[in-house]
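The complex appears here minus one protein chain, its other protein chains still in place.
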Amino acid sequence: MAPLPQVIVENLAKTYRIAKRRTGFLGALGGIARREYHLVRALTGVSFELEPGELVGYIGPNGAGKSTTIKILSGILVPDSGRCQILGKVPWRERAAYVGQIGVVFGQRSQLWWDLPVVDSFDLLRDIYRVPPARYGQSKDTLVQALGLAPLLDVPVRQLSLGQRMRCELAASLLHAPRLLFLDEPTIGLDAVSKLAVRDFIRELNRQRELTVILTTHDMDDIEALCHRVMVIGRGSILFDGTLDRLRASVSPERRLIIEVPPELPLPELALPAARVVKREGEQVHISFDPRVVRPAQLIGELSASLPLRDLYVVNPPIEEIIAKLYGVFDL
Amino acid sequence: MMDAVRLYCRYVGVSVRAQMQYPASFVMMTIGMFAVTAVEFAWVWALFSRFGTLQGWALPEVALLYGMVHIAFAVAEAAARGFDIFHRQVRGGDFDRILVRPRSTVLQVIGMEFQLMRVGRLAQALLVLVWAVAALGVRLTLGRALLLVASILGGGFLFAGLFVLQATLSFWSVESLEMVNMATYGGVEAGQFPLSIYRPSFRNFFLFVIPLATVNYLPALAIAGKTDPLGFPVWLQWASPLIGILFFLMSLLVWQVGVRHYTSTGS
Partner (left out) sequence: MKPYLSVLRIRSLVLLQYRMAAFAGMCTQILFGWVRVMILEGFYTSSTALQPMSYAQAVTYIWLGQAMLRMLPWDGDLEIQAMIRKGDLAYELCRPLGLYEHWFARAIALRTAPTLIRALPVFAFAFFLLPGPYRMQPPPGWLEMGAWVLTSVGALLLSAAITNIINISMLWTISGEGVLRLLPALVLIFSGMIVPLPLLPEWSQAVLRFLPFSGLVDTPSRFYLGHLPVSQLPGYLGTQLAWTGLLVALGRWLLHRGMKRVVVQGG
């Protein structure tokens, strides 16, 4: 018998009631008790499943329902309807038992004690999660080594740089060896070097420990570097769920051919209707084409016949453009 | 249970260490608090020196009430500070962090901060209390001493309960917190003086809605050996600590309702 999926989410729906504020002097003075509400449908029916060890990117524009989903999955919020079974438990029904097995990193908020050295926060988390001393020592040593935290342990959290703090946050959320990790914008505001370090660590973590990771981010480089599978949410439901390649194909089948020619050379008119020049930068000319209509060999053949090509390669369009297009398709 | 107590002690230790990062400022603040509350008591003294008595209550008797209510309040302010400042956490979304940890929300909130600085108020109130007991001229029997300690504890629980209610309210609106503040600080203010001087509606409020009089006025009568001008039964004077604890437990039930509201609206 095949093992059950680790995360089963079926038809989650959630609607918020938001109070309106009135403006102006009279509005402010009038009616202390009366309030008007409008309804915001944050989730309209979200379903997906995750297998153990998957690393999935969960993306979508602001207000699309990303953080509502994460809150429900991490046991913070109770949905209006729908089913959710994670690690064999319903998150909001057995909160304490459930959250002991997950780790959560909120990129914008700290879980460390601001005025204390990092190691004190770790020790306190050990007690909160009831980690046995031997396992804690081992777990801490591994994380300290993997994230290079040794010089930071005795520094008060408030003195850490954002990048240093995020490394500590990652360690803090893993001390109790969770089986599922939620990363909510873990690279937000980080410098390039710290971003790379965080990404490397997450990738290794997922590979070595078979840890399931759900990653939300606005940084498409995170997705490109880490995720095989991507889920896109918009207007409260999942618009796309599949591999990054399929996402590219579904939105736009376009490929890019980049050729290098002498910069001063005039370009010939392309005879092929499905290919066009999109950009020219110095020696590089970017040509976009639809591989379903134009075979790359055909295109290259035609170009090399009329131009002295120095070099050429075919690439995928950048993921930012794909996502922008996808949001455009769904009018988000 | 023991596990929870141990974790609470760890929280306290961590919080105290964080506050001790600036020992000089801590000492200054404590002394400042001591001085300010001392002046507050000086005003009570000034009223007595002008008017002589307060409806048959002498200064040492009122000082007993003052000491009891302020010690209880200082203890609650120190220990339940996490609930007192909880509205900030809710606003910043930090309650989410608490919900993703495998411990009771009450334990985590209460562990957020142990406000050591309140020893300033505590020390001042303790001095007033010691003076009051000495000046009262009653023999402090073991029974009375125990009642004194227990009713201060009961008072601590009661004020802690008020902080819990205040925190619960902030799940709905941080704007109306002042309502509970009113009960808390109004309670401290009113509790400094004998219940008998207030109008019946106020007495009933402090007996039955927020039963502050049961951990302050009533046991103080028993300790000072005064007869109750309001004629409440004597056993009630000795039952006070239980009522404070009961109030605290009830506030925890209300807290659970608040948590449920939060997890269903995420506001």
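Brief remarks follow.
Labels for the chains are A and B, by order of writing; each one numbers its residues from 1.
Quick note on the criterion: contacts are C-beta pairs under 8 Å (C-beta built on N, C-alpha and C of every residue); 3 or more make two chains touch, one makes a residue touch a chain.
Source: prediction; values computed, not measured.
Screening B:Tyr66, B:Phe193, B:Phe247 or B:Tyr262 for touch with the missing chain picks out B:Phe193.
Among B:Ala4, B:Met20, B:Val36 or B:Leu146, only B:Val36 touches the chain left out of the display. The missing chain lies against subunit B, touching residues 22, 25, 28-29, 32-33, 36, 39-40, 43, 46-47, 49-56, 173, 175-179, 181-182, 185-186, 189-190, 193, 197-199, 202.
What we mean here is this: only the chains that are shown with their structure count from here on.
Inter-chain centre distance (subunit A to subunit B, centres taken as mean C-alpha positions): 47 Å.
Note for the complex: subunit B touches subunit A at residues 3, 6-7, 10-11, 14, 17-19, 21, 92-94, 96-97, 99-104, 108, 263-267. Contacts from subunit A toward subunit B in the complex involve residues 16-17, 68, 71, 74-78, 92, 95-100, 102, 104, 106, 109, 111, 113-116, 120, 123-124, 127-130, 156.
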